[in-house]
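One structure below.
Every protein chain but one is kept in place in this view of the complex.
Chain IDs A, B, C and D follow the sequence of writing; residue 1 opens each chain.
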Amino acid sequence: DTSGSSDDGESLTLHVHAAASLAEPFDEIGAMFEQQHPGVEVAVNYAGSSTLVEQILQGAPADVFASANTANMDKLVDAGRTASAPVDMATNTLEIAVPAGNPAGVASLEDLADPEVALVVCAPEVPCGAATRTVQEAAGLELAPVSEEQSVTDVLNKVTSGQADAGLVYTTDVRRGGDAVEGISFPEAQHAVNLYPISTVEGAAQPELGQEFVDLVTSPEGQQVLAAHGFGGP
Amino acid sequence: MTLHLHADVPSRGVDLRLQVPDGGTLALVGPNGAGKSTVLSLVAGTLRDGHSRVELAGQLLTGPGAWVPPHARRVTTLSQDPVLFPHLTARANIAFALRARGVSRARARGEAARWLDELELSALADRRPRQLSGGQAQRVAIARALAAAPQLLLLDEPMAALDIDVAAALREQLRHYLAGRTAVIVTHDVLDALTLADSLAVLEGGRIVEQGAAAELLTRPRSAFTARFAGLNLLTGRWDAGAVVLEDGSRLPAAGAHPADASVHAAFRPAAVRPVADGGLRRTVRSLLPHGDLVRVRTEDLAADLSGQQVAAHALRPGAPVRLAVPREDVATYRA
Amino acid sequence: MTLHLHADVPSRGVDLRLQVPDGGTLALVGPNGAGKSTVLSLVAGTLRDGHSRVELAGQLLTGPGAWVPPHARRVTTLSQDPVLFPHLTARANIAFALRARGVSRARARGEAARWLDELELSALADRRPRQLSGGQAQRVAIARALAAAPQLLLLDEPMAALDIDVAAALREQLRHYLAGRTAVIVTHDVLDALTLADSLAVLEGGRIVEQGAAAELLTRPRSAFTARFAGLNLLTGRWDAGAVVLEDGSRLPAAGAHPADASVHAAFRPAAVRPVADGGLRRTVRSLLPHGDLVRVRTEDLAADLSGQQVAAHALRPGAPVRLAVPREDVATYRA
Amino acid sequence: MSSLPRWVLVPALLGGGLVLLPLLAVALQVPWGRFGTLITSDSSLAALRLSLLTAGVSTLLCVLLGVPMSLLLARARVPGLPLLRALVLIPLVLPPVVGGIALLYTFGRQGLLGRTLELLGVQIAFSTTAVILAQTFVAMPFLVISLEGALRTAGTRYERAAASLGARPSRVLLQVTLPLVLPALASGTVLSFARALGEFGATITFAGSLQGTTRTLPLEIYLQRESDPDAAVALSFLLMLVAVLVIAVARRR
Partner (left out) sequence: MSSLPRWVLVPALLGGGLVLLPLLAVALQVPWGRFGTLITSDSSLAALRLSLLTAGVSTLLCVLLGVPMSLLLARARVPGLPLLRALVLIPLVLPPVVGGIALLYTFGRQGLLGRTLELLGVQIAFSTTAVILAQTFVAMPFLVISLEGALRTAGTRYERAAASLGARPSRVLLQVTLPLVLPALASGTVLSFARALGEFGATITFAGSLQGTTRTLPLEIYLQRESDPDAAVALSFLLMLVAVLVIAVARRR
């Protein structure tokens, strides 16, 4: 049985749908949860938050949904598929990512307006792009990016591969990029703090376990893991 | 297993009726496009066009409200191309036909071996078609067709792609196997018609222009095509006291007895024609071509096979006038 | 434009030398697999195997250190399949050959029209190959080949795929065009050899077994293949006072004058053979086949064209003994 | 001897370079020292195992369903066949993500068939079955395009000969038609397998990405890019290697 939705008591699978940016902390929290609940397997489906909402609405087995923004969590709420009120579990703020060595010599947000700098940002249609727009307006800057990507991951990849001189990504992404990127924080980032809500899903196969997973994430233990990967507190 | 056919395919301008008695072999001859292939496709069931009717051994195969698919007709076609299945050995090709009619695997193997033996193919049993010569492949195709035990065999120029020697040998074998089997053969070769068929139908423009016993038709042709096919000269005129009076008034002495003024055909072999100094038929030489050890001289409407000496003595060359005579006893006449 | 060829292709067991003088036409005959195609491919430049040498009009086309690609050889092949370009009209097919040798577009159009006219194809100028009959297509192919103005024309069974009538007409046209052109023709048809070629080479097993003037070779064949190809009976024996003494001791009276005991060939037409009650050569009938208006009777080694009366009078049927005689003057003899 | 004009080499080499250089570039990026370790990690092995299993089953489905489709497209004479052929080939050119959306609309819980299937207790989306469906959807046209062309080229003369010998249609199909197009069938099968193995967009959209259940090798590569780019490159190279082997085997005659 690969669907994992069996409740024959032998082994239970908890289906967690989490935004791709949560991959590393959630892998760790999942392992912790499995340790605390012998016989339970945590299966995390990582993808863009909007894809996850769509998949849950189309019938993907789901116990927990962790979104990278409130807009997508709201979609699930509006569809009546949340089992409890969503809880904010983390925040994330924008940071400038530059390739190792900072070849374009970027030092501040203003430098990104330089037409010589190949800047990559998220498209306004996706959450990180909305945040970028807010920051840009707060700083009164006119940025001319060479690309407006679908996801923050695509932005990060353009920077790590050296295609772009700079990109606007979340703090956690700079950390994920490892040695290939350097992060430059800037004060305007505080104008666009991104909230990560988490909720159990209506119609879940494991409602109690789901709630326990949400509780673990919001517990000090879980928060510590998130912080270790660069996330801010709610 | 008598075949009754009414071929009526307006799209190809074919409208004719044919019949082949049980055990008989009918040769279909005629120029390209005369409708020979149409007839074969109708009988084989690969053509369903028009308002045709095919009845074999009392069963309506094609007709109003009737349609027996090709595989259920028990009509097998053997064509110029042996169409041996390239992925099967000679033996397996023959066994295929046996298996197709329900013979068990074990018996099919034995029977295939018998057929291979019969056609002197045993040494080639395990060869694939591409390892066979044209004649060998065609022999396998014959064995395979016969192994299918068809009620009617269709032969579509079966020897056209073979070397002369091979064709002659195969013709003999076919003659043996066609005896007693009902068959239709389409051919461009008079030898096929004479060797293999009892009756002959000459097709032109989708119609039958001559029909009858093969030997009779080919010795007493009535159309220019049949005469050319049979290798004979054919003239037509009125009978007048031991001679045929042609359209231009010239007289061709001939054997036969007919009422005066009767319209008659005169047929004679090119080898019987000789050039003469006086009398004879006045013609103009069109071409000279070697013909075996003789020279075939063609005029407007006649062919003559002459020796080199004759050609030289009468100074025959294209454009030259010539007078041609035929011994009376070599000119067969019959009512037109 | 003399052709000198040394074909040496060990992988196909071919090793022979040939020569065609300027303006001459050589016929290559022989059983399947004798090496005829290998010779043509070597000359055309589509085969580069072995240690062969091809020299045309003084230029080394294939040889040690020399290799002229096919398109630069000015050697054009005309085969059984006309290989007309299917996307071009008859006119454009001919114009292609002209354009290929650098003729301007305007002149090519005019010259193509001339060729179409010459071969009576003008009415078909704008047809595509699939709208042409076999004979028409082959005439376009001839026009196209001639329009290429090759130094050497290779003909690979050019009439093999045509109806008898069409083949005969085309043979005449080819004869006209080959006069004065250097050409090699591969054929299975004695008519082609006699009509089109001045010299003849008989190939067997990759070697030349007979070679000489076509007319001479075909009236005085020296091999069984050549005799069969020429349609003659061939016997070999010792000369003894106006007769050929065969191996079994029987005597065949024959024309000629040779030293006593000389080894000689005797050749005679099947039509010259007649059955006799006494004497003659003792043979057994193998098969009877209609042959024009006669019957071709085959024995172990002889063929006889007899009338129906003769067959009936001597009760000839497969297996029956027969005594065959030939008028002395019809038996040509020559030193073996 | 080839009789191609020599200038043909220039664009041919340019084109070859355009395709081959990127493959070489990936090979150069592979961290060869860690290659073995990277491709034998738990998640890599799970992905490889799942990929081979699903691609195998998908290929089987492609053959079982695609061969009859090819036969109909090549042999049947009904009006509208060109349109049908075009429709069947769409997955070949559709962005796989759109293909995944289309599959969701069909087999998803609220999809065309999904509701009925749900009532019957069958859950397809986000299961290994969904991966197989997605792969079959994108890979089938490769089989059809290979086989249909071969069936047309082979023509019907052997089939007509077999029927003339009295063989029923099933016998003709199994003993004549299919053996004759075996090379094309083999080649189409292998192309389908390779395409199924490389399938990404439709899978992630329709089946999700769950280790051991729906996370095939391409999805694992995509995920690894985030955390361990070296592993992603190593797995990409592995995938390319399998694809080359598989195509080389398929196209050899």
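One rule holds in what follows: a residue touches a chain if its C-beta (ideal position, glycine included) is under 8 Å from a C-beta of that chain, and two chains touch if they have at least 3 such contacts.
All of these numbers come straight from a predicted model, not from anything done at the bench.
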Touched by the hidden chain, restricted to displayed chains: A, B, C, D
Touching the absent chain when the full complex is considered, from A:145, A:177, A:197 or A:222: A:145
Contact set of chain D toward the excluded chain (per top definition): 1-12, 14-16, 18-26, 28-29, 64-69, 71-72, 75-77, 82-99, 101-103, 105-106, 111-113, 133, 136-137, 140-142, 149, 153, 156, 159-160, 163, 168-170, 172-173, 191, 194-195, 197-201, 218, 221-222, 225, 232-233, 236, 239-240, 243-248, 251-252
Interface with the undisplayed chain - residues on chain C: 44, 46, 69-72, 74-77, 81, 83, 85-87, 96-97, 99-101, 144-145, 148, 150
Touching residues on chain A - with respect to the absent chain: 48, 50-51, 54, 118, 120, 123, 125-126, 145-150, 154, 157-158, 161-164
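Please note the rule applied: only the chains that are shown with their structure count from here on.
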C-D or B-D - the one linked by more C-beta pairs in contact: B-D
Centroid spacing, where centroids are CA-atom means, of chain A and chain C in whole angstrom: 86
Chain C-chain D separation of Cα centroids, rounded to whole Å: 56
Overlap residues in chain A, where contacts from two or more other chains coincide: none
Multi-partner residues of chain B (each touching 2 or more other chains): none
